[in-house]
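One protein chain omitted, others in place.
Think of it as A and B in the order they're written, each chain with its own count starting at 1.
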Amino acid sequence: MINANLWIGIFCGVLALFIYFMTRDLSMLGGIYVDFVLAAMGVLSIVMAIRGWMHPELIKIFSSKEEKNNVLIGVVILMVYLSILPVIGFLAASYIFYFCFNLYLADDRFGKANIVRSILLSGVVVTVFYVVFSQFLEVPLPESMWAE
Amino acid sequence: MKRFLVILLVLTSLPLLAGSSQAEFPEKAITYSIPFGPGGQSDLEARRQQPLLEKYLGVDVIVQYKPGGGGSVGWAELIKKKPTGYFISGINIPHIILQPLARGNAGYETEQLQPIAFFQATPIGLAVLKDSEFKSLSELTEYAKQNPGAVTCGGSGTWSGHHIAHLQFSKAAGITMTYIPESGAAKSIASFLGGHVQAVWANSNDLVQHEDKVRVLAFGSEKPFANMPDAPTFKSLGFDILASIDRGAGAPPGTPADRIQKLEEAFLKIATDPKIMEQMKRDGFVPLAMGSEESKAYIQKMRKAWEPVVKEFKK
Partner (left out) sequence: MLIDAALYGLLEVFIPSNMLFLFVGVFMGIVFGALPGLTATMGLALLVPFTFTMSPASGLIMLAGIYVGAMYGDAIPAILINTPGTPAAIATTFDGFPLSQKGMAQHALVAAAVASAFGSLVANLILAFAAPPLAKASLAFGPPEYFWLGIFGLTIISSLSAESMIKGFLAGTVGLLLSAVGMAPIGGDVRLTFGFPELQAGIALIVALIGFFCLPEILINVIGQRRATYTDKLIEPSLSVIGQVIKALFLHPILVFRSAIIGTIVGFAPGAGGNIASMVSYNEAKRWDKHPEEYGKGTIKGVAASEAANSAMAPGSLIPLLTLGIPGSPPAAVILGALMLHGMRPGADLFSIHAHVTFAFIMGLLVAAFMVSLIGSFGSFFFSRIINIPSRYLAPAIIFMTVLGSYAIRNNVLDIWIMFVFGIVGYVSSKLKFHPAPIVLGLILGPFIEEGLVQSMLAGRASGNVFAYMTLRPISLVLIALCVMSAVWPFFAKWKAVRRKEKEEQR
């Protein structure tokens, strides 16, 4: 359980301070707006923190351990997908991602039928979108770093 | 759609071609990156060239956008691409010169961009509304001398062609005026027509488009601007100022000379096409056909002229 308002207030306050020190080299014209926003943000985050301290509102981020694991694994799969994207190219990375994610979300994770189904689906779905985007809509997609 | 058909055709005819002599550059699609958003002048120019480039080069040309930072994001990408000639980008003067000068970290250096050709010039003019009290440039400078900072001049962007022209002119005339930048030429014209600024630095095509409402006090071109021959140039009024937005195409550093030459030929062929030149003139542009070497020299020359101005006004 965490005190949501207090933490939001503290987080935004720290963020405002950090940005304040990051932006001291701006020219007069480029800095006016940033200073105004930071001032507003500072005041609001202090009010927020005080409010959270006076009237704590306790919130649980994950309702169960299972949920926490689910989300963390999901996020890791996503991060792997994004990391390999520029390396092996959009098409290959997406085939792998769709396949893995489909397996991960299924109940009978490593059943033979499930694996076959996931492979087929990933092939069809990814290929269709790839062709539509890159050929019909002429959207260039990231290629593998080894492609010329 | 068309590309899809072409691919089908190529695939079906592949066995026939196999075994024929080694293909010359270009043998596959060329990506033509535009460092601005769709709908800008650079995009429209590329769209106009696209079918002709495909015709002359014999391969597909794919126009893609890489907007942001007034072009710098696209050029920062360009210099990181493999120098094969298959990835080229639109390049604009003065942007490619001023950005590395004015920002410590534009993501590229001017010399890293290899110009292929420049095909379009857009002289920058200083204009007021038709009903303005300023009938000539000298009236404006006279007023500005007596009321330092009171004259507001619109323009597009900071450290852009408009801004640098403003600084150069203010310095040469010994006056102070307030420069109010807008993000984009369209907004700056709107603000000017609405009377929110007293004068505007604008591209010739925008001035031609609003011909009936504006009086151009001076153009930053070498020769009088063909669409408005009566408007004086800064040169003719005694100011040594050349202000223009020039559009061209460039390749990553280290692109082989023979490939640059192939591309240069295609671009110049389009630039000297009488029909295209006619269209450009009608819309208020000055057609240009500057090859790779000539462009390099031109970039060097303009850089020399602008470097001290940026240094002086950038604190």
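As a convention for this text, contacts are C-beta pairs under 8 Å (C-beta built on N, C-alpha and C of every residue); 3 or more make two chains touch, one makes a residue touch a chain.
The shown structure was predicted, so the numbers you read here are calculated from the model rather than taken from an experiment.
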Option from B:I30, B:I189 or B:A231 whose C-beta touches the chain left out: B:I189
Given A:M22, A:V116 or A:V131, the one touching the chain that is not displayed: A:M22
Residues in chain B touching the chain absent from view: 33, 37-41, 43-44, 47-48, 50-51, 63-70, 72-73, 76, 102-108, 149-152, 157-159, 163, 178-183, 186-187, 189-191, 193-197, 209-210, 212, 279, 282-283
Those residues of chain A which, in the complete complex, touch the missing chain: 4-5, 7-9, 12, 15-16, 19, 22-23, 26-34, 36-38, 40-41, 44-45, 47-48, 51, 59, 61-62, 67, 70-71, 74-75, 78-79, 81-82, 85-86, 90, 94, 97-98, 101-102, 105-106, 121, 125-126, 129, 133, 137-142
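The definition used in the following text is that only the chains that are shown with their structure count from here on.
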Inter-centroid spacing, chain B versus chain A (mean Cα positions, whole Å): 37
Complex contact set, residues of chain A against chain B: 27, 29, 135-136, 138-140, 148
Residues of chain B defined as touching chain A within the complex: 1, 3-4, 7, 31, 62-64, 82, 84, 86, 158, 315
